[in-house]
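Excluded from the complex is one protein chain; the other protein chains are retained at their positions.
Up next, chain A:
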């Protein structure tokens, strides 16, 4: 088998070109937003938004059917609107602090799925119509879809990387950000909106049910390899691109689901990184982790004091 020939054949395919470009952008941008979500301990927020976006898809479908245009045409805009509204609602609930973020997320999960199934039925569609959004349909990316993906991905990258310092400050220590005079509410809303856009962009590649995996798993991989915020973000983005492009390439040759392949690949990379890390970490110079500072305690020159070799338990 001529592998190079097969790959150049794949790269010449216009469907595949669009799909590769979309997955490249999504693979790069989703983990950048995911880094902020993991930092805020909101790893499941992407899933919550994904479920709400399903209601948006069905709502767009319903409106499209009512207006007598192609029902799919309004599905993606519907998802964008619903995801942004849902993400801002979660942020409001988190801010008010009445309901725990955890509970609010749970309600979004159930409400989103139930609303989607209910509305798609009213629109005269079937649950089967929702499948392509739930599990992705990268091979059917059209020219219009691609333009939307490129524009939104660039917006996500601009906010996620451009405002990194400010978003880090707000996500790291909100009180300190307030005392710095940073517009905390605006920056939090930006993280919410960018998360929502990421979900709708990644919806075509991996599907709403697996969108969050693409945002979170690369960050988990990066955390195994580095302990700096900036390097975590950069590594996660690279991992995202590699698994997306590799996963998509595999599905060109093997008839398997692209979304599932990408996510399984990401988790496999995580497993390898987690297994390799202890071997790499031990190579550092052996050093006493305790800072060399005098303490407050005067030890009597007794039998235990000079025993430096004692093993701490």
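Some observations on this one:
Just so we're on the same page, a residue touches a chain if its C-beta (ideal position, glycine included) is under 8 Å from a C-beta of that chain, and two chains touch if they have at least 3 such contacts; residues count from 1.
As a working rule, contacts and distances are computed from a predicted model.
Of the names listed as "Anti-sigma factor", "Succinate dehydrogenase, cytochrome b556 subunit", "Metal ABC transporter ATP-binding protein" or "histidine kinase", the one that matches the UniProt record for the absent chain is "Metal ABC transporter ATP-binding protein".
Only one of the listed residues, A:9, A:176 or A:253, touches the absent chain: A:176.
Across A:8, A:127, A:142 or A:228, the single residue that touches the chain missing here is A:228. By the touch definition given at the top, chain A reaches the unshown chain through residues 35, 38-41, 43, 163, 165-166, 168-169, 171-173, 175-183, 219, 223, 227-230, 232, 289-291, 293-296.
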